[in-house]
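All protein chains of the complex are present and in place, except for one that has been dropped.
The block that comes next holds chain A.
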Amino acid sequence: MRVLVRGAGVAGLAVAHELAVGGAEVTLVEREPAPGGGASWYAGGMLAPFCERESAEPAVLVLGRNAARWWQAALPGLVRFEGTLVVAPPRDSGELARFAARTEGARRLDAAAVAALEPDLAGRFRSGLFFGQEAHLDPRRALLRLHARLVTLGVRCHFGRTAPPPGQRFERTVDCTGMAAGRPGLRGVRGEMLYLETGEIALSRPVRLIHPRFPVYVVPRGAGRFMVGATMIESAAEGPVSARSMMELLNAAYALHPAFGEARVVEASSGVRPAYADNLPRIEAEGDRLFVNGFHRHGFLLAPALAARAARLVLSHDAEPENSDETDRQRQGARVGSDDARSAAGRAEVPRQLLRDSGQ
């Protein structure tokens, strides 16, 4: 089967990968001159479904659980299985209790345990949470390597264009172009991030600093580089980081460790995350086209599961977009902290849930 995939962000690359592995003849087109020209390039790359449950729907945990394994299988050696450390300044220790109550899978740490995990944070935090099952990766390396792997799988990739070379025909199209797809109900959530460089501090894993006003994470990228992110602003505006956002990000990094005060700011960028009203991704069918979109802040976490589902739909000619009534009911019941919600999420076949028939 000949399939056209549009968009070479994390979603498009993952979909193309699953299709190619499944035996399809895949062509990929991307508007930008290189892979990851959109929001994916600015992602944190945390494969942290447990932490994300603090504010995300249960589906994020269900769908994101196996993401690290998928990335490890597709791109061996890329994923760091080091878990996630969550800390809060002493004054905000109540926030840590709140975070623990909203999530599962965490081990509580005392000051010595925090220091054992991250020696450079010794003496700075009296308590913390450790999510040992989580992992992280470098999104930029992941995007480039995934593209390289697609090439070896025989995927024809065309950059700098929105349409395939003339004369080619495709049985199906999978659109993963994010905001550019202009799907109904899709909104932009602006995220701003920084890269800091310093040799004065080393971290082994993503560290989340809980702060009632400016929650941030710092992800080590190796070679003294740290990604600090990310704001969440209800806006589809692109353009440079605002002074206020940079101040908040830097403030929080400084609160994590004063050594960041001496770091060099080597990059300040922004991206616009495509999101639906429930902040969950969707697969929508429209004729011979599938739209895979709305990953919000969970591109690297949820792309594997959604890509696998999309590929199954394409390869099996399974056009079945289903009734979403049940989905909506489950979603409504599926709130954090409710036992019913937990069991509902456990029962639910979540990838199917995320299917929407936009034509109905």
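Basically, a contact is a pair of C-beta atoms (placed from the backbone, for glycine too) under 8 Å apart; a residue touches a chain by one contact, two chains touch by 3 or more; residues count from 1.
Convention: contacts and distances are computed from a predicted model.
The unshown chain of the complex is recorded in UniProt as "Thiazole synthase", chosen from "Amino acid ABC transporter ATP-binding protein, PAAT family", "ATP phosphoribosyltransferase regulatory subunit", "Thiazole synthase" or "3-isopropylmalate dehydratase large subunit". Contact with the chain that does not appear here is found for just one residue of A:G83, A:G188 or A:P281, A:G188. Across A:A101, A:A148 or A:V266, the residue that sits in touch with the chain not pictured is A:A101.
From the options A:S93, A:S242 or A:S269, the residue with contact to the unseen chain in the full assembly is A:S242. Contact with the chain that does not appear here is found for just one residue of A:T84, A:N279 or A:N293, A:N279. Listed by residue number, the positions of chain A touching the unshown chain are 55-57, 98, 101-102, 185-188, 190, 212, 233-237, 239, 242, 244, 275-280, 331-332, 335-338.
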